[in-house]
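Shown below is the structure under consideration.
Removed from the display is one protein chain of the complex; every other protein chain stays in position.
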Amino acid sequence: MAILVDESTRLLVQGITGREGSFHTQQMIEYGTRVVAGVTPGAGGREVHGVPVFDTVAEAVAATQPNVSFVAVPAPFAPDAILEAADAGIPLIVCITEGIPVLEMVRVYHAVRARGVRLLGPNCPGLISPGKAKVGIMPGFIHTPGPVGIVSRSGTLTYEVVWALTRAGIGQSTAVGIGGDPVIGTSFVDVLEMFQHDPETQAIVLIGEIGGADEEAAAEYIRRSVTKPVVGFIAGRTAPPGRRMGHAGAIISGGRGTAAEKIAAFEAAGVPVAERPAQVAELVRQVLERR
Amino acid sequence: MAILVDESTRLLVQGITGREGSFHTQQMIEYGTRVVAGVTPGAGGREVHGVPVFDTVAEAVAATQPNVSFVAVPAPFAPDAILEAADAGIPLIVCITEGIPVLEMVRVYHAVRARGVRLLGPNCPGLISPGKAKVGIMPGFIHTPGPVGIVSRSGTLTYEVVWALTRAGIGQSTAVGIGGDPVIGTSFVDVLEMFQHDPETQAIVLIGEIGGADEEAAAEYIRRSVTKPVVGFIAGRTAPPGRRMGHAGAIISGGRGTAAEKIAAFEAAGVPVAERPAQVAELVRQVLERR
Amino acid sequence: MDLHEYQAAEIFGRYGIPVNRGIVARTPEEARQAAEQLGGRVVVKAQVHAGGRGKAGGIRLANDPAEAEAAASQILGMEIRGRTVRKVLVAPAVAFDREYYLGVVLDRDARRIVVMASSAGGVDIEEVARERPEAVVREHADPFLGFLDYQARRLAFRLGIEPDLVRGFAAIARQLYQVYVDCDASLAEINPLVLTRDRTWMALDSKMVLDDNGLFRHPDLADLRDTEEEDPLEREARLAGISFVRLDGTVGCIVNGAGLSMATMDAIKLYGGEPANFLDIGGGASAQRVAAALRIVVADPNVRSILVNIFGGITRGDVVAQGLLEALREVDVRVPIVIRLVGTRQEEGRRLLEDAGFTVVDTMEEAAERAVAAAKSQ
Partner (left out) sequence: MDLHEYQAAEIFGRYGIPVNRGIVARTPEEARQAAEQLGGRVVVKAQVHAGGRGKAGGIRLANDPAEAEAAASQILGMEIRGRTVRKVLVAPAVAFDREYYLGVVLDRDARRIVVMASSAGGVDIEEVARERPEAVVREHADPFLGFLDYQARRLAFRLGIEPDLVRGFAAIARQLYQVYVDCDASLAEINPLVLTRDRTWMALDSKMVLDDNGLFRHPDLADLRDTEEEDPLEREARLAGISFVRLDGTVGCIVNGAGLSMATMDAIKLYGGEPANFLDIGGGASAQRVAAALRIVVADPNVRSILVNIFGGITRGDVVAQGLLEALREVDVRVPIVIRLVGTRQEEGRRLLEDAGFTVVDTMEEAAERAVAAAKSQ
């Protein structure tokens, strides 16, 4: 098992004829993901890497029954694409688009939830269940199957941690990048809950960063409801307050959202926090051995 | 028993200091309804007919725990008042206001439903459970307690039918006026379902009129799910198509919504349809005797 | 409230919809000048609140200004379904390849706004919907998010519109939806929306009906009412807050409540008569409202008797009776009146009316029967 994506994943790619959409479609197919359809309005009838393209999600759904959609369309059109997938009843939508106005995401977030659909992202690398399916832009080769679930707000930092785990001989059940924007569809807590219930996942790595209070909420959730061991990492210990560090989310304001606060919250929840990404692998080995 | 309102009703009146609000508050108190609070922004601290007035619904709820709200504020402010009551968690909102733009009601309808709250109206006379509680503008004296549930899109026409029943010695469990606007919070079907489950109600009278397809939907619902006897009446047999008959809803368009269609639908569902309001009483007597 | 084609087109144009701009003319001479100004072939179209103006001869092609003048003189003054044509719209004649239908309306059953489109434009869309339902495609707007871009595109794809034309079609559909919402419309319609010979979209006919209840927040739109064309009695009724629809019968009706008014009309028919009108004085029964209603009803020369049916309810019967008497003193009524009155203390009310010499009855059925008999004996 794994969470969210696996061998049963039937993927739709929205924006499949675009540069990003086409490239990552190829990458995902090469990894072994079953890409069943693509959508680009006006490109219906074409094929991209052997995948049939439709004008609308509704048509793609009727013809190919996808159960996950990968949204790779530019920011001005991404909210519409997410809603089109949600209205068509696709239960999991992964949006990698960056630069979506945050107020658009407020509406989309609540609209998608009201439809009972799960959105991952936007501005996230996607997710991968190593050896089963990759629905994202991460390099597949750094992953290996195994017992560790990973959830992160970051992209390349996650790769760094995964790479350290893989090199240490520790595989991953699923690695989920929830995205770094202020408003995202799926939170740390949502993913922690799924890992807690996934029999294959034996330990969890949570990679957070400064800004917001999602890590604090995650720590509280772990304290109350997660029985599996969790290892944490927080980026931005040295970031000065009041300046935005790239991610729209990574900003310390009003003394809230500092790394110190987040680390303290994790430690209070019994979660060891690594000082360096590579140290995550050591801590994971320890918690796995202790089990 | 009865449906929606009874001895346990604790009523809030929104717009209590207005002409309509104040007058009907007095009438409802005289009928025996427990009016626990009123709201008029800026009039907090006053009293109307002995009822304490608050500035906001939230304050009124905290202080007096109402479970029904009666909205009697002018059309430009009524949607806001309904949403204020819904957000404060009042489970039943009765709105008598006429003249609310229909597109406002589209938003309000869906917002109220999403909050799990029941709205009756707008542009409706309200409802009464004779001898228990009156939350509406109908004349109380024409009603008498008994076994017949009444649901209607009309105001004075309902009084006409109730009066005929009362004079024939047939009492009512609850009489519900759902309102004649194109978009209303509670439909015939909603009320039929409640009457079906109300042990006190032994027969149901449905008073419809031309326009829309609510009567047809009600007939279909009766055929499938109502085991209690139902008697129907449809106003507008002689109305010409294409002209609006007072109610925003009462218009025959595109050959749909005629009295003939509605009567046929009822008859197909085994519902006898009276030709005259007074005849309703005769038909109800017959169905009650047959039980 | 209905808008004229030229008014709707003006509003649609403000939202970016490509409309066929024309010039309004009130005289044949003005029509000729308009045609001169526009140049080329023109269409001259009656501007009147009545359907079927095409079949009635209210739309004519003109090759030159002289023909436009002639066409206008034929159309102006024409009666279409009881309405006199007082204005024409002179617009360029447009050559096109295909005609579509595009409309926005409320779907009562779904409690949502629905955008409808069809490739069978230019004809009665209700007929198309009845006979070939698959020829009309629909998208329901989300009550909170509105009509989304993907929905507008989907309409186009489902009509088989070519990829290069989809964006333009979708834009117009979204603009029409926005007009509808912003104006509190109950109908916004382009029929036909044509694809011109040079592959551009153009709205050839624009139609819009506004929700009367929304007018209070659109004073600019309320000002567009064509009071000139309005029936004077309907106008008086509107200003008095009375719902009034003129019919063909002989029994005038004055009732409080729309449902009860319709039921009263039905009762008149049941007893062999024909109602002269639908008339709802609304809640309560003030003397002024009743007087206005009486004035409106007696102004109809077909009326042979009047049925007043007031279910006073909470209002005391004697108060209603006094109001009625006041109104009856004010208005000169020369036909028999049958009054039916219910309310608290209705006996006192009846007595007051009977003392003044009026026929007062107990039930609506009896009232209808008597009013019909009175109308027939006149």
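Note that the chains take the letters A, B and C in the order they are written out, and that residue 1 is the start of every chain.
Everything below uses one rule, namely that contacts are C-beta pairs under 8 Å (C-beta built on N, C-alpha and C of every residue); 3 or more make two chains touch, one makes a residue touch a chain.
Here the structure is a predicted model, which is why all the values come from computation and not from measurement.
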Which residue of A:5, A:39, A:150 or A:210 touches the chain not shown here: A:210
Option from C:123, C:145 or C:222 whose C-beta touches the chain left out: C:145
Residue of A:138, A:206 or A:284 touching the missing chain in the full complex: A:138
Sites on chain C contacted by the missing partner chain, in the whole complex: 144-145
Where the unshown chain meets chain B, residue by residue: 41-44, 55-59, 77, 80-81, 83-84, 87, 107, 111
Residue numbers in chain A that touch the chain omitted from display: 27, 75-76, 98-103, 106-107, 109-111, 137-139, 141-142, 152-160, 163, 180, 182-183, 207, 209-210, 212-214, 217, 233, 235-240, 243-250, 253-255, 275-278
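One rule holds in what follows: only the chains that are shown with their structure count from here on.
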Chain-level touch network, classified as line, ring, star, complete or other: line
More contacts between chains, A-C or B-C: B-C
CA centroid of chain B to CA centroid of chain C, Å: 28
Chain centre separation in whole Å, for chain C relative to chain A (CA means): 55
Per-residue multi-chain contacts in chain A, two or more chains: none
Residues of chain C whose C-beta touches two or more other chains: 144
